[in-house]
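Up next is chain A:
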Amino acid sequence: MNWDAWLPVLVVASSLLPGLVIFFLREGNHRMRTLLNLAGAVLKLVLVSSMIWGVFHEHVYESRWTLAPGLELVLHADTLSVLFVTLSTVLWLVTTIYAIGYLENAPHRSRFFGFFSLCVSATVGLALAGNLFTFVIFYELLTLATYPLVAHRGTSEAVRGARIYLAYTLGGGMLLLIGTVWLYVLAGPTAFVEGGILGTLPADYHPQLKMIFLLLIVGLGVKAALVPLHGWLPQAMVAPAPVSALLHAVAVVKAGAFGIVRVVYDVYGVNFADQLGLLTGLGIAAAITIVYGSVMALFQDNLKKRLAYSTVSQVSYIALGTAILGPIGTIGGVVHLVHQGIMKITLFFTAGNYAETLGIHKVSEMNGVGRRMPATTLAFSIAALGMIGVPPVAGFVSKWYLGLGAMEAGMAVWVMPVLIASSVLNAAYFLPVLYRAWFREPGTAWPAEHIPAARFETNAALLWPPVVTAMLALATGLFAAAPYSPLEWATLIAHREYGL
Partner candidate 1 sequence: MNSAGLIVFDALLLLSIVGLAWASLATTDVRRSIILFMALGLVLAVAWGRLLAPDVALAEAAIGAGLSGALLLAAAHGQPSPLPPESTNAPRNHGAAGMGMVLRWAITLLCAALAGTLVWALLHAFSNPQHDMLPRAISANLAASGVSNPVTAVLLNFRAYDTLLELAVLLTAVLGTFALGQATPGYRPAGLVFDGLVRWLVPVLILTAGYLLWAGAHAPGGAFQAGATLAAAGVVLRLAGRTRIGLPVGFMLRMIMAAGVGVFLLVGLTLLLLGRPFLGYPPAWAGSLILMIETAAMFSIAATLLLAFLGGQPESTDVNAVANRQREEDPRC
Partner candidate 2 sequence: MADTPIWLVALPLAGALAALLLPRLATAAAIVTGLLTTVAAGVLLFGVATQGALHYEIGGWTAGLGIMLRADGLSTLLLLMTALVVLAASIYASTYFRKTYERARFWPLWLLLWTSLNALLLSGDLFNIYVTLELLGLSAVALASLGGKRAAVEAALRYLLVGLLGSMLFLAGVGLIYAGYGTLDLTVLARVLEPGPVAWPALALMSSGLLLKTALFPLHFWLPPAHASAPAPVSAVLSALVVKAAFYLVLRLWLDVFANVITPASANLLGLLGAGAVLWGSWQALRAERLKLLAAYSTVAQLGYLFLFFPLLLALPAGPDRDLAAGGLAMLALTHGFAKAGLFLAIGIIQQRCGHDTIRELDGTAQHLPATTFAIALAGVALVGLPPSGAFLGKWQLLAGAVDTGQWWWLVVTVAGSLLAAAYIFRVLGHAFGHRPYPNQPVTVAREEWPALLLSAMAALVLGLAGAPVWGLLEIST
Partner candidate 3 sequence: MLTTQILYALAGCVLLALGVRGALLHASVLLRIVAINIMGAGVFLLLIAVAYRGPGLAADPVPHALVLTGIVVAVSATALALALARRLQVERDDG
């Protein structure tokens, strides 16, 4: 094996190995744990950077390992996987810093960081999966690695939330597995190939292929929180803030959305999927989810739950983009994978900061918090505006492309109203929060002030990550046309998928 074959393995291993070592560290060995975490994160970033460069120049990075005859574990870097890997890697680094600050002196840190690293490894593996079989393996591993994180606090509520999470995701995993096995029996090893591989199958397979598509999408839809499969997501918010941030804004829900993108583009092929009439159904499911999530978010007083429902809504933009035939819709969907991640992680970080610093868990407790914590609230505001789709924050770019794509594909009739309704609803559940935070008078006392007012807001480790990600959200919007920007990369993906 040469470097090209080792690189994907190393990208996965750079979080896996530190994670395994961390399990065996003494609880008090804070320094070693931090060192391992950060070293792994930085190393991964370096490796991924080299991979970005290579994939752009059409280098093939691929590792194969046979698990059974005909069943190969394939790690393969293409444009789409690199996009997701980069997102995960960058946000892992930021979240690790945040988590170190967040969990200072909390119990069970070795266990936490061990599983945290496993989670990231599973996400990266899933991103790099070169066929559906490999994807399924990492998809299940992600479930397994996140369960302990959701249950981490050990309260009966946490264990219950984790159980619900598990019931949904394992159930979904089973459907995905059945669909994959079925497809495997019909078509052999289903490698991810740009443009899809199933179009060549004879026409009498088409009814079966439709059934399989349904199984796969429902299986993936659980993690992507498509309505009505979204029930676990609000329950899983009992997890500690860094977990909510990385896993439920990025890793887990994105794994589902990413899977949908893979299945439509690289297994079925978007044109073949359209020909089978599968895209409309997907689009409608996505549209319903977008509206439903936004409406539900409107009624949540608990900040994390409001964000969770917002996630339900926003992740479906990706599915919507996938369902819109044509490169521009694709760009909108794919780029939203990145944009939504950056914005949503910012929101979860800041929500964690409010809870940790002042004990604020509810929207109704946020009056005047902007004066006490201006930097945090500024980050929150940028991300929230981005979610609504206010230019020049990143969210605007995605919505613009989705709308444009829908018009181009002749689907504007129903996509545009959905986009507009969603934006209005986004505004309706975010703007009042901003108004409270900035313009309302604070109450006499904060619910539980953990950090004295004399300090500037909160720990540096908690403060900087949201600020950085908010800046990133702004930058990806402002410099959307710069080389290697998410938008440029999404355009590259769309070009390769459509063979342009």
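Definition applied: a contact is a pair of C-beta atoms (placed from the backbone, for glycine too) under 8 Å apart; a residue touches a chain by one contact, two chains touch by 3 or more; residues count from 1.
Selection rule, in plain terms: all candidates are chains of the complex that A comes from, given by their letters.
On a predicted model such as this, the values are computed, not experimentally measured, just so you know.
A.B. asks: Could you work out which candidate touches chain A in the complex, given the options 1, 2 or 3?
C.D. replies: For chain A, the touching partner among the candidates is 2.
A.B. asks: What residues on chain A touch candidate 2, complex-wise?
C.D. replies: Where chain A meets candidate 2, its residues are 23-24, 26-28, 65-71, 73, 107-108, 110-111, 136-137, 140-141, 143-144, 147-148, 151-154, 158-159, 162-163, 166-167, 170-171, 173-174, 177-178, 181-182, 184-185.
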